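And then subunit A:
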Amino acid sequence: MSEEALATAPKSAETSAPLLAVRGLEAWYGESHVLHGIDIDVRRGEVVTLLGRNGAGKTTTLKSIMGILPKRKGSVVFEGKELMHLPARWIARAGIAFCPEERGIFSSLSVQENLMLPPKVKPGGLSVEHIFTLFPNLKERLSSQGTKLSGGEQQMLAIGRILRTGANLLLLDEPTEGLAPVIVQQIGRTIAQLKQQGFTIVLVEQNFHFASSVADRHYIVEQGETVDMIENSDLERNIGKLHAYLGV
Partner candidate 1 sequence: MTIAVEATNDPLSVNHASGTMPVTHRVVFLLLILLSLIAPFFVYPVFLMKVMCFALFACSLNLLLGFGGLMSFGHAAYFGGAAYVAAHVAKVWETTPEVAILLGTLSSTVLGLAIGSLAIRRQGIYFAMVTLAFAQMVFFGALQFPFTGGEDGIQNVPRGDLFGLFSLRSDFSLYFVVLVISFGGFLAIYRIIHSPFGLVLKAIRENEVRAVSLGYQVNHYKLIVFVLSATLAGLAGATKTIVFQLASLTDVHWSMSGEAVLMTLIGGMGTVFGPVVGAAVIVTMQDYLASLGAWVTVIQGCIFVISVLLFREGIVGLIAKVLRRPL
Partner candidate 2 sequence: MFELIGIPPQALFGQLLLGVINGAFYAMLSLGLAIIFGLLNIINFAHGAQYMLGALVSWMLLDYLGGSYWWALLLAPVTVGVSGVILERVLISRLYHLDHLYGLLLTFGLALIIQGLARNYYGISGLPYAIPPELSGGQNLGFMFLPNYRGWVVIASLVVCLATWFVIEKTRFGAYLRAATENPTLVGAFGINVPRMITLTYGFGVALAAFAGVLAAPIYSVNPNMGADIIIVVFAVVVIGGMGSILGSIVTGFGLGIVEGLARVFYPEGSAMMIFVIMAIVLLVKPTGLFGRTA
């Protein structure tokens, strides 16, 4: 992150320890070095997005935080605990949940089984009834095969199932990709409701308008590095800079 970005970061970030602190995160796919230095702070109850061009390393950042990539280094501290050398299942058990870009709905499981699959890791998850109030469509399709759902319903299922587990940090990878505008709005409302419930969310987004409607802050990722951070409230002022980063 540039000096300038650090300077614009609010003072509260330094005083209260962040829920998630990522420092100097690097990662590799096989031999190719894809992350060169990711620094992110996420405070409790925040919605933060990672913005950047295709292939900048946003998805890889989420996967590295989740511990899915075998080869990585740097530091990922969650609730004061270093996660860097833990396998993915322990990171999940610490209270982080991941919703992948391809949604990861299991075709050999029913909707009900998909929903109930992730085990509870902490107290405080949403009840199934609560999830149905967020995503009423799911309730009617419980016995269907998971992959028989529409794209939007699959996305709701993919988000819904990680709300049960008690995880308090959600990593959502492009939840609006390929969805109809009306569904995108529903997901936007859901994210706002989840924020009210106290969930902390890190979001990878291509849809900048969507990102600006839900997030508190935006990190810019470029060629495997975080190069800037913009407060959503400062967005108007930085719109030119942002367009330059994203090339829109």
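Here is the rule we use: contacts are C-beta pairs under 8 Å (C-beta built on N, C-alpha and C of every residue); 3 or more make two chains touch, one makes a residue touch a chain; residues count from 1.
How these were chosen: all candidates are chains of the complex that A comes from, given by their letters.
Because the structure is predicted, anything quoted here is derived from the model rather than measured.
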**Request:** Only one of these touches subunit A in the complex, so go through 1 or 2 and give me its number.
**Result:** 2
**Complete:** Within their complex, subunit A touches candidate 2 through residues 66-68, 87-93, 97-98, 100, 104, 106-109, 113, 116-119, 121, 162, 165
